[in-house]
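Every protein chain of the complex appears in place save one, which is left out.
Moving on to subunit A:
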Amino acid sequence: MLLSVTTASSAAIEDKGPLPATVVSAADLSLTFATNDGPVHALSNVNLSIGKGEFVSFIGPSGCGKTTFLRTIADLEQPTSGTLLINGMTPRQAREKRAYGYVFQAPALYPWRTIEKNVALPLEIMGYSAAEQAERIKRTMDLVNLSGFEKKYPWQLSGGMQQRASIARALAFDADLLLMDEPFGALDEIVRDHLNSELLKLWARTQKTICFVTHSIPEAVYLSTKIVVMSPRPGRVTDVIESTLPAERPLDIRETPEFLAIAARVRDGLRAGHSYEEHA
């Protein structure tokens, strides 16, 4: 197995400091939600390191902690134990440095703002000048193929276009890390295929590190340099697969034996996690 799991303890990470190329490093990371029905172990001893420029997919059945892991990186949830470092900083410091852009499952556009004003939202908050805002809006709207829709309001756009606008919003400021939680989950297959290849091009152009949550095996294999397979109750990482696919990926790469082999391994990993659940 090509497990790229960090074995160092949290103390060791703090002592040596992470390698400069490591963007996300989790060591023994656990998060337990206290609920009325008792504790929910959303993350249990997750060890993972994500290098700069990687495209990492998180895949697993509902409730295995994919969203929770992304939210913990984003400092939207607090870990119960273990260590999590973003660019060598705590999630909170990283957030204060605006180290990442987050794309939620729903577009979360503000309905009273036009598309360009939605993209401008983080820029306004982060104090970019008007000229710089205009330049960045133009650049990111081009990047997600939304030029010409600047003055439209969200309700005037299709679901796919709204989600592209929310990606533009996450790209508008200088965060090298992009966290995407099932951004295309609500879209139909054709739009999804299209956005997937767009996303790959965008990743190649911007050199960002991307953490991408998905339910779909083909999507995960097509996009990723690394696939993290997770399983629920407790939420944990069961397999980490380094992709051997070339960087250049036309859509029909999904018919190649290499692609199918990786997909099979992901499917096995998911099934293993599932049988655990049945026996538990």
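Keep in mind that, in the parts below, a contact is a pair of C-beta atoms (placed from the backbone, for glycine too) under 8 Å apart; a residue touches a chain by one contact, two chains touch by 3 or more; residues count from 1.
Criterion: contacts and distances are computed from a predicted model.
Enquirer: Just go with whichever of "1,2-phenylacetyl-CoA epoxidase subunit PaaA", "Polysulfide reductase", "ABC transporter permease" or "Dihydroorotate dehydrogenase" UniProt uses as the name of the absent chain.
Expert: "ABC transporter permease"
Enquirer: Of A:G82, A:P122 or A:P183, which sits in contact with the chain we cannot see?
Expert: Of the candidates A:G82, A:P122 or A:P183, A:P122 is in touch with the missing chain.
Enquirer: Considering the whole complex rather than only what is displayed, give the residues of subunit A touching the chain that is not shown.
Expert: 74-76, 95-96, 98, 100-102, 104-106, 108, 110-114, 121-122, 124-126, 153, 155
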